[in-house]
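Just one protein chain is left out here, and the rest sit where they should.
Every chain is named by a letter (A, B, C and D) in the order it is written, and numbering of its residues begins at 1.
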Amino acid sequence: MSIENKEFKPKIVAFCCNWCSYAGADLAGSSRLAYPADVKIIRVPCSCRVNPMFILRAFEKGADGVILCGCHPGDCHYSTGNYYTRRRMSLLFSMLDYIGVENGRTRVEWVSAAEGVKFSTTMNDFAKTIHSLGENVRLGDIRCKN
Amino acid sequence: MYKIAKEKLPALFQLLANEQELILPIKNSGQVNFGLWDEEVEVDLTALNSVKSPKDAFFPQGESLYTCKKDGKKIEIQQEELRDKDFVIFGMRPCDYRGVEVLDKVFLVDPVDSYYQARREHGIIVTMACSEPEETCFCKVFDIDCADPKGDVAAWLDKDFLYWKPVTDKGKAITEKVSSLFAESDDKAVETIQEDIRSIVEKLPYSNLSLEGWGAGKTDEKFDSPIWESFANSCLACGTCTFICPTCQCYDIKDYNTGNSVERYRCWDSCMYSDFTMMAHGNNRTTQMQRFRQRFMHKLVYFPTNNDGMYSCVGCGRCVSKCPSSLNIVKVIKRFQEEGGKAN
Amino acid sequence: MQRIGVFVCHCGSNIAATVDVERVAQYALLEPGVVHAEDYQYMCSEAGQMKIIEAVKEKNLTGIVVCSCSPRMHETTFRNAAKRAGINPYMVEIANIREHCSWIHKDKEEGTEKAVILARAAIAKVNLNTPLVPGESRVTKRALIIGGGIAGIQTALDIADAGYEVDIVEKTPSIGGRMSQLDKTFPTLDCSACILTPKMVDAAAHEKINIYTYSEVDKVSGFVGDFTVDIRKKARSIDMDKCTGCGVCSEKCPMKKIPSEFNRGLGNRSAIYTPFAQAIPNVPVIDRENCIKFKTGKCGLCSTVCQAGAIDYEQEDEIISEKYGAIVVATGFDTIKLDDFDEYAYNQSKDVITSLELERVMNAAGPTKGHLERLSDGKHPEEIVFIQCVGSRDVTCRGKEYCSKVCCMYTAKHAMLIRDKYPDVNVTVFYIDVRTPGKNFDEFYRRAVEEYNVNYVKGQVGKVAPMENGKLLVQGVDLLDNRQILKEADMVVLATAIEPEAGVRKIATMLTASIDTNDFLTEAHPKLRPVESPTAGVFLSGVCQGPKDIPETVAQAGAAAVKAIGLLAKDKLLTNPCTAQADELLCNGCSTCANVCPYGAIAYEEKEINDHGIRETRRVAAVNTALCQGCGACTVTCPSGAMDLQGFSNRQILAEVDAICR
Amino acid sequence: MIQDDIKKISGVNPYKCMKCGKCSASCPSFNEMDIKPHQFVSYVLNDDIDALLKSESIKQCLSCFACVERCPRDVKPGNLIDTVRQMVVRKRGAELLSPEEVTQLLDPELPQQLLVSAFRRYRR
Partner (left out) sequence: MQELITRGKELLADGSVVGILGWKEGDFSYNPEPAFFQNEEELDKFIYDGFCGANLSKFMIEASKKEGKTLVFLKPCDTYSFNQLLKEHRIDREKAYIIGVGCSGKLSLDKIKEAGVKGIQKITEEEDKIHVETLYGDKTLNRSDVLLDRCHVCKGKEHRIFDEIIGESKETNDKDKFSEVEAIEKMSSEEKFLFFQKELSKCIRCNACRNVCPACSCRKCVFDSNKFDSAQKVNTNSFEEKMFHIIRAFHVAGRCTDCGECSRVCPEGIPLHLFNRKFIKDIDELYGEFRAGEDAETVGPLTEFTFDDAEPQEAVERG
């Protein structure tokens, strides 16, 4: 590991749906299941509230990874929201891969309110991936790096 | 008059670039635009027009003006530094050079635009005659001789050589620096080139285009014509014509929030856009007809009215070949002459 | 410009131990719009709330950020405080610096830094908050109970007694559930049927209770206070109004060799059958898969013998659509399949049985009429081995990682009952731990050991092998003795893990109630809202939420009933004001948003629009805020950004993104 | 740290053990062992590796993997015994089978793990 890598503090944005994943994150917290502090959670009512604009904006402003968590398919509080999310993000991520953005930088995970353990392991794993990918240089706005 | 063999041009560019930035026409993914020279780039001196005009060198599409940095509740303002190093812009066409003269009328009069002024002072322009003018060209209409370019240095290209003639003091100074690569030349070769060019210009379909009915003071005559509507119906309201034009000078000022600071920058704007000159109360021009009219009236009437008859069109023909709806300034000039009688 | 107050909670040491709360407050003060910041021991306490109220009054605050525990915990508390202070409750945002920060980060520097950023995001959001006012929706005063076991029956009785209509939907032909299969109950050894049957009768007789047996929930739509449910009444092939319950049909039915579900397959039933004697309703059902009439078209004997003329072969499934204000899930449990546990020889020997099967064997109405005998040869057993934790506390794919909770107690019960009735039988129990928390539970277990001399061995059984002499060779270990034990047993009883009833996943999906990895329904809060599902208006009763015994089930059933009654007692509910809203000037009228709305909340109207001076009639979207639940699906599908979600607007979320990334 | 080595080689996490004893209950060589399978786990837990290295059990284990198969906590005591055995072999500097020898002895029907552990044992 190089010295630069050691200093790399990734910025990771996690969009969590209010009903499952945010509660899953709460459970991870009350179970004291640690994950890196690099992960910051934004609460949204449903994963289907997440506009591709939000994800790109995060990268623009300097995020190194963006993860979107929602209820498991079939368990959406609003019945169908995450099914739309699944299609939208499939296309968006495929496009990001297509224009040469490393494909580990974005992820969708389904985490239920009961899956504190999964939330924590997912975040640990995602943070690890982002660490290995290093700083996001392909999608950021350099003005935000200073 | 000097000359240099074509195959030695890379050495010339290298030498020029050693001392200052060198901007010239570069081919990237099939398109030629002005850009910074380095050993990797593909220089293309044959293209008649770059897609974007070279006005970028003096009036960039986007430039930071100043930055507001936040420290706690305090705000510190950092002024963007003015250009303080020389640069050479090589291969500007005569019409584009006229474009710069048009911009000078806007940015160098009081109040002087210091950002632009600094760039003009440090920019050394090497213009190049148009060896192969095309059907879209109509610079002659604006009394531009594309066989006899102006600038700090004028240049001509033929099969084997580039001919180099320093014109201004700046031009002479830069010539000194690279003269080791040059051979002396008489004016004969250049005269031959000029003759060839001029004979083609005579044959160009637009060379006899008349500007009758246009120019200073024609506002009332043209403003309310129903002809504008027929253009606006087809106009897509994109900014292609404005952004490739060598004389369009309108800009917008915007803020970019980087998180820890706000960067105030200016960027080209297009009068074709619906939010052009948007103010708190809304917009002065609510229809595309009004916006379309603004652009052409500005070039052909308002600008000459305010600048001793100088048109802010140089006849480069970029809009003629690039407008997605095949509208252009020539069609505007002509249609009014053809159908103008019908206007009330 | 907002005037924002930031309040940082220590939560005792829960936050303050790993987050420098003072520094969070100091940094918050530097953010735009913030005019006040302070930290305090417990923000949620009355004193803490008063600090907010005072600051609002003193500093003329327009927005509040509380850096504390999860908004799922105290958002309502602080919104109410805001209301008391005289500002709109929706001007409050919570930065979750406990669950998402102090509890998971050990390094104080790191924790503080993150808390500052989370506060920054909340401040950025609140800067863009606008006051929101909830709407109202009506409440249908009727409850639906899914599942007719003891949990469902108790909940139904409690709700009905409060004066509300209740429907029970039970998928089997009778209510009663698992409890009706049990012989005795611990720790008092009451006869299960004796205490259950009166409740079943009460439910059937209650004028406010309507029971749909042999029925299933087909479809659920709507939301709290106003659910619409389609109930499928499966074709029973009997006219329930005509049937007298005389039982002649079952007696005469020539198809008698069908394994009885009620007896766990240990006994048989006929094709037309009533599952058990005390069944409610006491009306048989024809099992069409096994009925000769349905298989071949011939027979029809039952119809011939039925004097009431109640047999109806033509009967079809019937769909009943009903509106409910509240729904209680009480779907119960089953035992896990033992196919993967070869070492216990369950599939090889009839004498290896599950505890639930033992209940039927011990029951006077069961396959052996209550005599303890080997199912292979009917012999009286001399040596019985009980094995605990079969599939429970098992992290491999064969079992369940949780403790099934009831096994220790019922095994003590079984051992005690056997030793009481048949003192000649030796009983050995292999256990890992004996877990007896509960009133009189440990005393009960100790009685089994001390008074009835049941042999408890600390250790597990590694293998059960059928022997040629008909006995079972049990190889176990006594860990305290560090000795392997070989026992020749006549019977082996497996304390099989329990799991949620198989159909619960489908029901949870219909209700959009969340479910955990083990298929137990998730409660809204594990401690503070244990009988509510996170989906408003859906409540949980019994084992569908987690393993529990009868007293606990009944207690939870009552609690679920109270929660449902609390809801039904209201005439109107306040709706969530965080609904979608269309910007008419930007709307294209393309209908794409309406296509993705799960609630049909978006309609289109032709409207005269004044767009900066241009007047024209346009087709624009209009959101019905009573129907909109605020998921936001429409907002992303709208290309022009005309659709936005109040409380979670594009600019609010982007402000959070910016604040986090900077 | 030898305990860590053992964990790494065997892939066993002794902390997952809930001390049910099913491994010992399943073991056909239980009576021949001085340290019983379930004790192996606690020995590793208590870092008493020396005792394990000297133990008779590592020679008595048949590598039948009944304990691995049946362990409800996925602790796999059999792998642990196998690992300790391997460490003994390594400590003695004994040579392992050469690749050429292995192929001749291979029976494709046998579980890979069994073969490997058996070879190690009989090579001594």
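Here is the rule we go by: a contact is a pair of C-beta atoms (placed from the backbone, for glycine too) under 8 Å apart; a residue touches a chain by one contact, two chains touch by 3 or more.
The structure displayed is predicted, hence computed values, not measured ones.
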Contacts of the hidden chain among displayed chains: A, B, C
Residue touching the undisplayed chain, where the options are B:L15, B:L181 or B:A237: B:A237
Among B:D96, B:D113, B:D152 or B:D269, the residue in touch with the chain that has been omitted: B:D269
Footprint left on subunit B by the chain that the document does not show: 28-31, 33, 48, 51-52, 61-62, 64, 132-135, 200, 203-205, 230, 233-234, 236-240, 242-244, 252, 254, 256-257, 265, 267-270, 273-275, 320-322, 324-328, 330-331, 334
Residues in subunit A touching the chain absent from view: 51-53, 56-57, 59-60, 73-74, 80, 83-84, 86-103, 106-108, 138-143
Residues belonging to subunit C that touch the chain removed from view: 583, 585-592, 595-596, 604, 611, 616, 619, 637, 639-641, 644, 650-651, 654
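Simple rule for what comes next: only the chains that are shown with their structure count from here on.
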Subunit A and subunit C, separation of their C-alpha mean positions in angstrom: 29
Where subunit B and subunit C are represented by their mean Cα positions, the distance between them in whole Å: 71
Residues of subunit D whose C-beta touches two or more other chains: none
Junction residues of subunit B, two or more chains touched: 258-260
Subunit C - residues contacting subunit B, complex: 30, 612-614, 658-659, 661-662
Touch list for subunit A against partner subunit C, complex: 11, 13, 18-20, 22-23, 25-30, 32-35, 37, 40-46, 48-54, 57-58, 61-63, 71, 74-81, 84, 88, 112-115, 118, 120, 144
Of subunit C, residues touching subunit A in the complex: 70-73, 96, 98-101, 103-107, 110-111, 113-114, 117-118, 121, 508-509, 512, 514-517, 520, 522, 526, 534-535, 578, 596, 598, 629-633, 635-637, 645, 648, 650, 653-654, 656-658, 660-662
